[in-house]
Structures are given as C-alpha cells and as structure tokens.
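Down below is the structure, laid out as structure tokens.
A single protein chain has been omitted from the complex, and every remaining protein chain is retained in its original position.
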Amino acid sequence: MENLFWFLTSFVALLFIIGLYALLATRNLLRILIGMEILTKGVTLLLIAAGFLAGRQNAMQPIVITMIVVEVVIIAVAAGIVIASYRNNKTISVRALRNLKG
Amino acid sequence: MSTENLMLLAIFLPIVLAVVPLALVKKNALAAGAVAIAASFANLVVVCLAYGKDAALTLPWAGWFFEFTLRNYQFSSFILAAAALFGALLSVYNTVFLKDKAYGWLFHAYFLLTLGFVNGAILADNLLLLLFFWEGLLGLMFGMIYLGHRDAYRTATKAVIIAGVTDLCMMFGIGLAVHLAETATMSQMKVPMEGLGGLAFVLLVIGAISKAGSMPFHTWIPDAATDAPMPFLPFVPAALEKLLGIYLLARVTLDFFKLDGGHWGSMLLMVVGALTINLAVAMALIQKDYKRLLSYHAISQVGYMILGIGTCTPVGVVGGLFHMLNHTIYKCCLFLTSGSVERQAGTTDLRKIGGLGRKMPVTFVLFIIAAAAIAGFPGTNGFFSKELVYDGALERHWIFYAAAVLGSFLTAASFLKLGHAAYLDKGRGDASKVKEAPAAMLVPGIVLAALCLAFGAGNAFPLHNFIQPVLGDALHGHDYSGFHFKLVLVGGSVAALLLAFANHYFGAKSKGSGLAAVDHIHYAPGLHQIYDAAEKRFFDPYDWARNVGKAVAYVGFGIDRAIDFFFNKVVVFVAGGISGTIRALHNGSHATYLAWTLAGLVIVIVACMAGRL
Amino acid sequence: MITLYIALPLAVVLLLNLSPRRTANALSLWCGLVLTVFAGAYTLAMPHVPGLADAFDPANRVLQWKIEAGNLAGVMFLSIALVVFSAFWVGRYLIADSNRRFIFNNLLLLCMTGMNGIVLSNDLFTLYVFLEVVAASSFILIALERTNAGLEGAFKYVLLSAVATVLVLSSMALIFVLVGSLDYGTVKAVLTSGQLDAATSRFVTFAIGLFVVGLFIKGGMVPFHGWLPDAYSSAPTASSVLLGGIVTKAAGVFTLIQLAQNVFGWDKPSPVLLAVGTLSIAVGAFAALGQRNFKRMLAYSSISQIGYIIIGLGAANEVAVVGAILHLFNHSTFKTLLFVNSAAVEKQAGTVDMDKLGGLANKMPVTGFTSVLAMLSTAGVPPLSGFWSKLLIVLGVWLSGAHAVAVTAILLSVVTLAYFLSMQRRVFFGRLAPGLEGVKEAGGWLLVPEIVLAVITLGLGLTMPWFFNTFLVPLRSLWSL
Partner (left out) sequence: MLSLGTILLILLVLMVLSALWAVMATDLLRSTIALALTSVFLAIAIYMMGAPLAAVFELSVCAGLITVVFISAISMIKPEGNTRKEDLARKRRKRLKKYIPLPILLAVAGVLLWLNRVDLPFTPDADVFPLTLSEIMWDVRRVDIAGQAVMILVGVFGIVVLFKEFVRRGKGGEE
C-alpha cells in the first residue's frame, strides 16, 4: 500500500514539475495554459490515487468529475483572457502582460 | 442632579452640542460661536457644581479591562474646573475673532468636541478609557491646525506624527502598567518601580510630557503658532494640553508609581525639566514673531512644572501644580493679546509692528501684567509658583535651582524685548489706523489678567482650595501660601529680574542709538552674527552675557533642528527607501510572482514540518 | 431556510437570463439590490427568529443540503451582502453600456452565490467548488472591460489561483487517503483524535501546510500576493469594489479561520501565520507608501490589513480571533468605502493618478469626508470601528506571547496612517490640481453606498460595546478555548 502510494505520487510530482516548468519558463501564453492543464492532470491523478488507496473510489469519482468540469470552465476563461489579450496586442507573448509594476 | 450625572453631562454636553455647528445649514461662524459660548458656560456650571465632590461611576462596557469608569475627586475636578474656565473665556474671544472666518463654524465644532474629550480624559478612571479620549484629541488637534491655511496640513501632519509616536509609547506604557498592576482602574493602580515597571514609567512619562509640550517632543508647537488658526494656541497648547499633560504626569509620578526623591525617575524628570526650560527659552529669545515667541515660552514653562513635580518634594509638587494653573492663566492671556494684535494690526511679525502701546492701551496693560507674571515679577502669581519650584529644586541640588533661575533670567529678557518691540517702539509699519480690540476680545483677557494679580496677592485662595487638597496628607500639615520664602530664593529671583532689566536697558541703548528704531538685542541675529559678536568686545560683560545666551540659543537651535531633521528627513528617507525597494521588486512578471509563491511554499512547508505551524 | 443564500441568487440569475433582454437589463440592478438588502436583513434576523438558521429540510432526504451556518457565518453573510450592495451601485454609476452592466450584475450575483457557498460549505470539496466559482467570476470581472491592464491582472490571478487550486486539491487528496472523507466533522475527528503516530502526523502536517499555502495565495498574503495589486488596480473600479471589499477575505481569510477551527483544530499560536501576517502588514504598508495610483495603493493597503487578520488568527486565543473576525467585517466596510470613493474620483476627475489629483475635498464634500472617515478607521484611530478590531488583535497577540509581533503591528499602523495622510493630501486636500475646476460631487447613485458604509464605520465604532456583547462575545464559543 505504502509503496503504491509513493509510486503514484512520484508520477504526480513529475507532472507538477513539468507543469510548473511550463508556467515559469515559457513566454507563450497558450503554453502557460497547457502548463496549467498539466498541473490539473497531476491533481486528478492524485485524487484518483487517493480514492484508490483509501478504497473509496465511489466517494472519489463524483469529486473528480466535478473537479474536471470546474477546471474546464477555468481553462475556458483563461483561454478567453489569452484571446482577448491577443486581440489587443496582436501577440501571444507573455511580454504583453507585464506592464503593471511597482 | 447627582455628581455621577454631572460627570456624564460634562463629557456629553459639549460633544452633543458640537453637532449643532456641524448641522447648521448656513455655515455661520457667529451662530456657531453662540452655541459654543452657551455650551462652554453650561459646561462651566456643570463642573462647578461637581467641584470637589467624590464620586465614581462605572458603566457596563466591553470587559477585559475596558470599563467606562469615571471618577470625580479633588484633583480631577480642579483640572476640570480650570479647563472649563478657560473654555468659557475662550469661547467668547473666539466668537469675535472667528466672526468673519470661513472656517469659523468648523472651529467652534472642534472646540466643543475638544472640550468634551478633555473632560472625558480628565474624568476617566480607566487607563484605556483615558487612552480613548486622548487619541480622540489627537484627531481633533489635526483638524484644528489643518484649518489654519492651505498649507497647514504639513504642520498638522507633523504634529500628529510626533504626538502619534509619543502616544504609541504611552500605549505601550499603559499596556505594561496594566499588565503589572493587573488592573486598568487608575484609582487602584499601584505599579512597582523596578524592572519593567521602570520602562512603563518612562513610557507613560513620555506620553504625559509630550502632551504638555516638553522637549524633545515640542517642535510642532512653534510651527503650529505660525500655521494654525490663532484661537488654537491659547486653547490647546497653552491651556488644555498643559492641564492634561501635567495632570497625567502628576498622576503617574504621585499615584501610580509613588516616586520618591532618591529615585532615578525623579532625576530624569528634573533633567528633562531643566533642559526644557533653558533650551526653549533660548530659542524664544531670538524669535521675531509674536506668536512664535510665545509658543516657545509655552514649551519653556512646562519645564518648571516638570521640574517641580520631578523634585518629589511636597513644596516642589505644589509649586509645579500651581505653576501649571498660573501658566495657563497668563499664557492664555498672552496669546489673547497676540490675537488682538493680529486682528488689529494684521500681523504678528515684530518687524512690521511697533508702538501699539498707545493705540491699544488695554491690550498693552494686559500684556504687561501677564508678562510680569510669566517673568516672575514679585507679587504676581507666577512669582509665587516659581518660588515654590525653586525651593523644591534647591532642596534636591543647587544645579537645578541655578538652571531654573537662568531660565527665569532669559524669560524676563525675552519678554522685555517683546514688549518693547511690539508696544513701545515707533515707526515700523503703519500703526496709525490700528485701534483697540473690541470689548468682547478684551474681557477674557481682563479676567485672566485680574486672576494673575489675584492669585498672586491672594495666593492662599488657590493654594488652599485647589492645589494643596490634591496632595492631602503628603503635605504633613505644611502650608505654602502667603509670602514666607527664604531670603536667598527671593534675592536670587529678584537679582535675575534686575539683571534682565539691565541687560535689556544696555542692549537697547547701545544698539538703539545706531539704528533707526530698533535696539538690536530684540532681533537676535542669525548664525553668522554669533561669530561676529564673538570677535569683538568679548570681555564686555554685557556682550559676554549675551553671547552666552546666544550660544545656548545656538545649541538649542541645533537640537531643535536635529529633532526636526529626524522627523522630517530621516524618517521619510528610510520609509521611502524601503517602499522603493519593495516596489522595485514587483517587476510585473508573472514568473517572479510565481517564484515567490513557490519559495514561500517551500519555506512554509519546511516550517510546518519543523513543528512551527 | 439557509439554503436561500445559495438558491436565491442563482434563481435570480436564471430568471433574469430567461426574461426578455430589455426588461432584464432594467431589472437586474433592482433585483440585485433587493436581494442584497434581503440577505442582510435575513442575516440580522437569523439569531432572533427560530427556523431561519435551519437547513431546508421538508422531511425529504433528496432536498437536504449538507450545509450549516454559525455566528461567524452571520458576520460573513452581512459583509458579503454589504459589499455586493455597494458594488451594484458603483456598477450602475460607472458602467455605461447597459449590456455589459447586465453581465456585470449577473456576475456579481454569481460571485455572491459562490461566497455564500464558501461560508455555508461543510465539506472540503464543496469549499473548493465555491472557491473556484468565486475565482472564475472574479477573473471575468477583472477582465470585463478587456483593457490590457485588466487582462494582465486577470491573467496573473488565473495563474496563481491555478497554483492555489493545485495545492488545495493535493492537500485534500492526502487527507482523503487518511480519512476517507472530506467532511469537516469527520476530518476534524480524525485529525484531532490524538491517536496518530509520528509518521502520520507529519503526513497530516504536510497536507495542512499545502492547504494553508493555497489559502494564502487566495487571500493575497505576502509573499503569495503577486497577483493582488495588479488585479485590484487594473480591474474596472466597480469590480475593484467587490474584489477589494470581500473576495480575498471570503476566499482566503474567512476560509482559513473556518478551517483552523472546524477542521484543523488549531489551539496554539502558529509562528507561520504570525510571520506571514507580519510580513504582509509590513510589505503592504511600505509598498502602499510609494504608490501614485489611488487604487493600487488601496490594493496594497488591503494586503497590509489582511495581515492584521492573519496575525489575529495566528495568535489563536479568543481575544485575537474575535478581533480578527471583527477586523474582517470592518475591513470589508472601510475598504469598500475607499474603493467607492475611488470610483467617484475616477468618474468625476477622470483619473486615479494621485499626482494629477488634489483639492477635491471642496468639490466633492461627501466623498472627501467619507474617505477621511474610512482612512482613519483603517489606520485604527478611535473611536472608529477599525480601532477596536486592531486593539483586540494586538491585545490578543500580546497575550499569546508574541510580543515582537504585537509591537511591530502597532508600529506599522503608523505607516498606515502615513500613507493614508499622504493619499488624503494628494487627492482630497491641498491645492486644487489644474484641470479639475469643473469637478462636481458624484451623483446620487454613488452617495448611497458612501453614506451607508460611512454610517456603519462610525456607528459600529461608537456602539462597539453593544455590538461586542451582542455579536462578538457569542463568537467566542466558536473557538473552543
């Protein structure tokens, strides 16, 4: 059980690292969104693993489903922001979104 | 009406009536003034009815040391009565002075609010309640200074910042004292004077003496003298703040901590007192503005009170409290004369006025009486209280006595200069159209000047009725009224006065002949002239004395500016630097913010795992 | 009937969108106002009328919602209703386009639903869902005008909020492994059972740490605050009112208080909270000192004020926590008031750059006066309400033994006073700035929230003892000490 837990969480950790890398290092707004998606994937895996390990997948499934729906809305809104920014600035570089300082 | 209700009335009557000027549809200063007069006289009646009665009142309040506890007894009712008296006199004066001012109605509202808050602070028997009223006064002070003119906010801000910092000290002091005494009720407060108790003492004293306007928390007062509306000066710095500050100081030293003469706390107070006397008066000596000069004296005289209370001898304490009362009377009167001059002559700049004595004879007489009182001319009230303070100081160490006498000398010199310049000199400016001030502005001054003389000649009355009952048994049956001082003391004071006269006479003569109208000592020059004076006639006794005075003035000026520099520049620079750094760190990049977040996450998690959550 | 807090706004939104567009545009404002007033009145009536505080349960399991409310919830409901009420007025005043205003009003109602849901939720995952509702509607509210700045602020918020979500959900997963449920009561029973072995309690601490950091991000605490100044200052001012007034408090701070007491069962001072709170107070205050933009200064000031709430919570004794809750309410009133003032200034003077403003007090007396009131309350000047809450917080922190924190908090409130004085001087007092001669007082629409909020700030301060005994003392029972 313990081993399985660490086995699964190590993959979750890998996904988190990849996602955070995307958030931190890329300049492309859409790729930042992809990073956010990957983070969400990690969370999904972690939740399912938790349900699996606790033996309560029945209780966990509705949670994951709701979470997926909620995250889709978030991503859609975020994509809307990126598109609107692109319409304003004609670029999807994150440089367009670093003017507020101080 | 029971005394309990009278106490409540004293607090809430002015505060409630203050709403009237605020609610006036047409902002008429005269109508607001009428309300102010009515309210202040009603207040006077109320506090007179409550005078000297013992009463306590506790209303259910928040709990945890927060209790709405009021206490009326000899000391508080005396301070209350004094404050109410000045409030009543000033309300009359203000009404005339502010008649045509656009902000008049607002000032009257502030005036009444201040009166109510002061009554609250005096009657409070709970330290936290006291703090409540105390802080409320801070806001009112800001409001009143702010009314002066369009750039007065600078001064108002400075005043609030200085007072705010010292009030913070006082808050800590109160916190410590409440912690140590395990009660916030002032009448039950007993704090030991060692360890943290000492710190609490110092912090509370800082709060009290800064309210009274002592050095080094004084720098806003002279600025307020130039910027604030004139009626603010006799009301707040000269009267109420002295009463309140010295009241708290006396409560702290005599009640809470039971300070005795051998303690370092007493020495501290005396040193502060002596320094305040001399440094402030030295600054006063070189001022060229009527109000500003007076305001430095308002600082200087606090020194006598602190010195007197700091001696911890019955005679010194009686002297200090008596001096507080007297100072309020004559300084109020002096500020009123300055107000009359400002209103009639249009300015208080001594370089632009002169020869007003003939045009404004009543004002001049009032000035002479009050100035004699502040200088300690025998027979006036100031003389008696100063003698008592000298007596106490001499009992402790001759050096404090010497400092006090030196201050007395400089006080006399500066008032000779002021009187000469404003009322006797001829020719500067156009004085031909100046008339005597209206009667309503003179009456309060006349009352006060009469009090100066009355409390001098009949000093038994205030001492027996107001001051000595405060100390009660601590006096061991002594009576300090009448005229029974040691000859040495009186001789010293008289000598100081004579010296001041001589100094003034020779100064006026030697300089006055050369220049058109002015005797030069009144216009104590800027810094370069100090060096000029040092070059020539160094051994001339007169110049020598003058140079000593100037040197003291110079040092005082330096200290004054240094404190000013600290508040104006260092604080601003440090805060600005921190602020700039923080702002530079917010570079707008999402990656930076994300990196902070992750770093914070790691730190918090590490801290949690280390059991620090 | 406590279900109404969620059901009613949702129903209103649905009905508005089903009715013809023209009617709906006109109706949305009034529906919203009536709803918020109703919510406020309902909350005030709740302690006195039996039955109001019950969940909706007509003996039928299917309609039994799993939610509950307490006294703390009452304070939050009141703040939420108050701020949303003000935001409606500001929106009516500032947003010219009627379609956009319709969307704004709908989003306000949805956001209100989300915040009420946060207050009511009794389950960690439900909490998460409503947190996301609030976050998503905030993103849209920030980006409503689609200006560059607004999009930038929204984007940063989206980004950091995503990280917060990940942390919160991961923490939930870890708790679920251990407990097998996310219900507050069940989780608390396991976490505070005292039967966890060393390894398991380290595991639990780790999970709680993740959760707390997630909430720190939502609440905008330093150093997790990067999004907050940008989002607040760049949002349309009508949205800033909502964001600055309540969103971070409901999403971050209230949640933290709720969880600390209902789930984590903290009962001793927490150095982490104290440190983060103190850092927030300091950084927020000093950053606010150097701002030129009125709204940005208010945003930093929010960070600083929330720091006070957090140290109150960190002290974990009843004095401090009651102070923190009171400060939560106070902050939502006076910060909303300040944002409403900034809306008035923005509309009337056309800018919120403080270097271009000045001397507006004579032109806009009500706005000037109420802003002075709000500022003094924020800085903690008696007898305004802000003084009492700060006093309780500092007192509680001192009693908890964190003397240095208490002293720092007091010292930094001087900085608060300093930056607000500088703000007052640059915006309302001083010399009238060139070009502002024709400025008039804001229209009647805006004076309503200004006066209501100012009266609350002043009235609460003056009637503190009564308020304290009626509302706050009962709160103590929440904190089992």
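When the chains are written out, they are named A, B and C in that same order, and each has its own residue count from 1.
One rule holds in what follows: a residue touches a chain if its C-beta (ideal position, glycine included) is under 8 Å from a C-beta of that chain, and two chains touch if they have at least 3 such contacts.
As the structure is a computational prediction, the values presented were derived from the model and not from experiment.
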Partners of the unshown chain among those that are drawn: A, C
Residues of subunit C (touch criterion as defined above) contacting the omitted chain: 6, 10, 13-14, 61-62, 65-67, 96-100, 103, 106-107, 110, 113-114, 117, 121, 123, 125-126, 129-130, 132-133, 136-137, 139-140, 143-144, 146, 180
Footprint left on subunit A by the chain that the document does not show: 4, 7-8, 11, 14-15, 18-19, 21-22, 26, 28, 30-31, 33-35, 37-38, 40-41, 44-45, 48-49, 51-53, 55-66, 68-70, 72-73, 75-77, 79-84, 86-87, 90-92
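By our rule, only the chains that are shown with their structure count from here on.
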Pair joined by more contacting C-beta pairs (B-C or A-B): B-C
Geometric centre distance via CA averages, subunit C-subunit A, whole Å: 26
Centre distance in Å when subunit B and subunit C are each reduced to the mean of their C-alpha atoms: 44
CA centroid of subunit A to CA centroid of subunit B, Å: 65
Overlap residues in subunit A, where contacts from two or more other chains coincide: 23, 32, 97-100, 102
Residues of subunit C engaged with two or more neighbouring chains: 155-156, 159, 163, 229-230, 290-291
Subunit C-facing residues of subunit B, complex: 60-62, 64, 66, 68, 131-132, 135-136, 138-139, 146, 150, 153, 157, 160-161, 164-165, 168, 171-172, 175, 575-576, 578-580, 582-583, 586, 588, 590, 592-594, 596-597, 599-601, 604-605, 607-609, 611-613
Contacting residues of subunit C [partner subunit B, same complex]: 155-156, 159-160, 163, 167, 202, 205-206, 208-210, 212-213, 216-217, 223-224, 226-227, 229-230, 266, 270-272, 275-276, 283, 286-287, 289-291, 319, 376, 381-383, 387, 395, 398, 407, 410-411, 414-415, 417-418, 421, 425, 429-431, 464-465, 468-469
Contacting residues of subunit B [partner subunit A, same complex]: 583-584, 586-591, 594-595, 598
